[in-house]
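Heads up, one of the protein chains got dropped from this complex, but the rest are sitting where they should.
Presenting subunit A:
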């Protein structure tokens, strides 16, 4: 009787309490307290996040969470962004849509990243979910504007359609006309990835005019500068705007139209787009700059002086994406003007040139680290670095949570001392105690991994390329980084020893990617046999791995934990190592 009293909190009360718990981590923790909490939690979870679509099957998710409204799925490994994952690898969303279509007519939100989405999938979404509201496709591919037309035509309650960085077969711009004239619920539209050809401006204009709740609009390159004024005139309430092509013959009326309409957008906080920029039209955005918190100039090929002028008009900037045309001088201005800066990404304008084409060095990053007290996330491409700079950066900015440095030439040493950059990166992990994501580059020995294993206790994602001397390096990371979830490695001399010695660690991580390393086929087989809860997949376009000696290194290896078992949709160049692989492939 006493026991019963202790647990007699009514379910509805618990459910109400749980409704305030939104994050997946917390929800997962709640579900592990006891069986009854697990049961209550699973019935009231409304948002499901699946970090690896192959870690679990759609049926398993549906069985456990009978009433979710929103799902987020991720497919291909991150290195797919850089062409390291061959075409046809997998990540198909259709099986998920098919299962959910039957089970969840009330599904409202689908968010996908790096997945293959077909027109068939989009048509099924349009047909099956009557209250569908949000579709976010991030770095997805496999569909065309026909699929988008189906969504536009059927989803009467659609609020968000975001196609960031997708690869879309642009058959016709007229898909936009498929939004019925009665449709007015659009809040966010991102079509910046669509093709550069003919666009249906009138349909776009009409859509913008009637969707008075539109807050985010990111146009594609096909929309010319002189059309932007017409579109923006009907949407002064916009908070986030992405221009199309930012070029036109320099005409005073186009300029004044643009400047006028932009200054009437009093809520504008974020700007992006800026393809084909000609500097003459940039001042048109100065009136809105003081309110801007986010600015994406990563496609704007304008030089440092124009960038400096622009940036100095934006004192409230929190997020800046820019090309290295900004140079060290521009970053120094940024450091003194934008004290609220939290995130900076500097991309290379000439990634394949052997010689630097701009004056951007480690000094720019040092300036921003010293000058911007709130800076916590950085992605920086440059051509030289020193331990001294890295130590300065680490000491002045211990609040970094994401630090991604790409020194363009592999194995570049400290340019001052010609030593490896171990000490510099070591300082980063030592001082930045909350570091969650780190990307390494430059000349690095096993020592840097020793530092990482010792200090980077909160590190969740690590990207490594052309680094290390031996298995010791990998061993330091796998045995030391307690919070590690994702590890991706390319072109490093890491082999079987560290991997096999830390096999159990792999079950605590989402995934491990290793390409052009030294892991043998034999080790892969062994791992697959001994670890049934890991999917060990060998990707090799040279042909079956058993057509070569067992001690031959595999080309690419992708290991991930899964409760769904090996997948069945693998292309001919992917082999799974499971319990039977030893028998099957010999």
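Basically, a residue touches a chain if its C-beta (ideal position, glycine included) is under 8 Å from a C-beta of that chain, and two chains touch if they have at least 3 such contacts; residues count from 1.
Quick note on the criterion: contacts and distances are computed from a predicted model.
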Name of the absent chain as recorded in UniProt (options "Auxin-responsive protein", "Mini-chromosome maintenance complex-binding protein", "Cytochrome c assembly protein domain-containing protein" or "CCT-beta"): "Auxin-responsive protein"
Which residue of A:413, A:477 or A:574 touches the chain not shown here: A:413
Touching the absent chain when the full complex is considered, from A:96, A:275, A:451 or A:558: A:275
Options A:67, A:167 or A:507, residue touching the unrepresented chain: A:167
Hidden partner interface residues of subunit A, rising order: 79, 81-84, 87, 139, 144, 165, 167-171, 193-197, 221, 245, 247, 275-278, 298-299, 301, 303, 323, 325, 347-354, 357, 381, 406, 408-413, 439, 443, 446, 463, 465, 469-472, 475, 490-491, 493, 495-498, 500-501, 503-504, 516, 518, 520, 522-523, 526-527, 530, 541-543, 548, 551-553, 555
